[in-house]
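Yeah, one chain of the complex is gone here, protein chain that is, but the others are all in their spots.
Our next item is chain A:
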Amino acid sequence: MATSNGSSTGTKITALVVDDDRVINAIHCKRLNKLGIENHVAANGKEAVDLHCSGKKFDLILMDRDMPIMNGIEATRELRAMGVRSIIVGVSTRSIKQEIQEFMDSGLDDYQEKPLTSSKVISILHKINCNEFLD
């Protein structure tokens, strides 16, 4: 698979896309890929947690809310409890304030409603860049 303009200096931004729908995963990965971000995919919350248990780290995690086995809320709580400090953005179709708040309360840095558009992704990246500078 061809990579975008190779960055030999500095680290590439890494992202984990967590969603049980493969159409959504394909679109998110493609979007991030085009921005030079290295992607991984997890089909549910448990896979996302397991990846971190095995030592993987990501700059950005796009977390779907509704997934089998372990949903986005549980997974986010678990990751935060594990000390994961990545930017976690909740991505979901839910638009009721209470439900959004519940998801945010689990430890999200941001929440975006599906579908993810270019401008939403760019605003997410700004968050990462800000973080990088602060570190």
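By our rule, a residue touches a chain if its C-beta (ideal position, glycine included) is under 8 Å from a C-beta of that chain, and two chains touch if they have at least 3 such contacts; residues count from 1.
By our rule, contacts and distances are computed from a predicted model.
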Complex member absent from the view - protein name from UniProt, among "Suppressor of forked domain-containing protein", "Septin", "Histidine-containing phosphotransfer protein" or "Isocitrate dehydrogenase [NAD] subunit, mitochondrial":
"Histidine-containing phosphotransfer protein"
Using the document's definition of touch, tell me which of A:22, A:56, A:85 or A:126 contacts the absent chain.
A:22
By the contact definition given up top, give the residues of chain A that touch the hidden chain.
1-2, 20-24, 26-27, 30-31, 34, 64, 66, 68, 92-94, 114-118
